[in-house]
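In this view, the complex is presented without one of its protein chains, the others remaining in place.
Now for chain A:
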C-alpha cells in the first residue's frame, strides 16, 4: 500500500454528496487506498469510519460506531480525514449568498490521479478541442496572458485575468462571449472557478471541483455549482456540467503517466500552462507525494 504523505493525511477529503447519504444506511467508498464506510446519524450529522465488514446498504445504528474518523459537511458534501484536519474547510463565501442556486452535480469516477484532474480543470487551452462549441471553439484557440500567484497568506494558487471566448459559457448563455475566469486552488485536490455570469454582470457564477483521491491513480470528481440563474432548472444545470465532465473523462484517462509528474522536465509547458506550473510547484513545496510523481531529489 502506498504511503500517504502527512500533508495529504491531514487534509479534509471529500467523500460523498450529503443528500445522497441516508441516515442509518451504510455507504462505502475508498479514500487514499483506505476502505471507509459512512452514514448519517439521526441529527443528520455525518459518521465516518474505517470499513470493517459492513456492506453497502447495511443498516447501522450510528450511535454504535465508536471508532470514528473526523467528519464535517460543507458545500453540500461530506468530508473526512485520515489524520488531524484543520478546524475549517477552505472558504467559498459565495456559497452562503441567499439568492444562489447551490447544487451538487454528481460524482464521477475517473481513472487518473486527483492532481491530474485538478490540472485539467485549470486548463483553458483544451476548451476548443475537448469542449468544442460549448466552452470553446476554433478559431478561438489562443490563451491570452493571465496572472498567476501563490498567495502565501491564504495558501492557495490564484489565477486571475483569465479570458476565453466561449460559444456557450453557461446554461443560460445564448451567444458566444468572452468570459473572464478566476481560478483558485485552495486545497491540493480541489479547485474553485469564478466566471462572469451571463445574467448579472456584476456577479460571478461559481463552479468547484472536489476530488476524492481513491488511489494514486483513481479519483472521484464531485462537482458543485453555485449559480445565479433564474431560468434553468437544477436538472438542466446539472446535465450541463455533467456533459462537460463526460468530455474530459476519456482524455484524462488517456493521460500518461496517470500520476502527475512534478519534475518540470517531464512534460513541455507553454505560457498557457502558467497556472499548472504554479500548481505543480505548490504541490511540491507542500510535500505532497500522493497521486504525483515527486521530483527526484
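Some observations on this one:
By definition in this document, a contact is a pair of C-beta atoms (placed from the backbone, for glycine too) under 8 Å apart; a residue touches a chain by one contact, two chains touch by 3 or more; residues count from 1.
Everything below uses one rule, namely that contacts and distances are computed from a predicted model.
Per its UniProt record, the hidden chain corresponds to "Rieske 2Fe-2S domain-containing protein" from the list "Aspartyl/glutamyl-tRNA(Asn/Gln) amidotransferase subunit B", "GMC family oxidoreductase", "4Fe-4S ferredoxin iron-sulfur binding domain-containing protein" or "Rieske 2Fe-2S domain-containing protein".
Considering the whole complex, the residue from A:142, A:178, A:200 or A:236 that touches the absent chain is A:142. Of the listed positions A:246, A:264 or A:287, the one in contact with the omitted chain in the full complex is A:264. Hidden from this view is one chain, which touches chain A at 119, 123, 125-126, 128-130, 138-143, 250-251, 254-257, 261, 263-274, 277.
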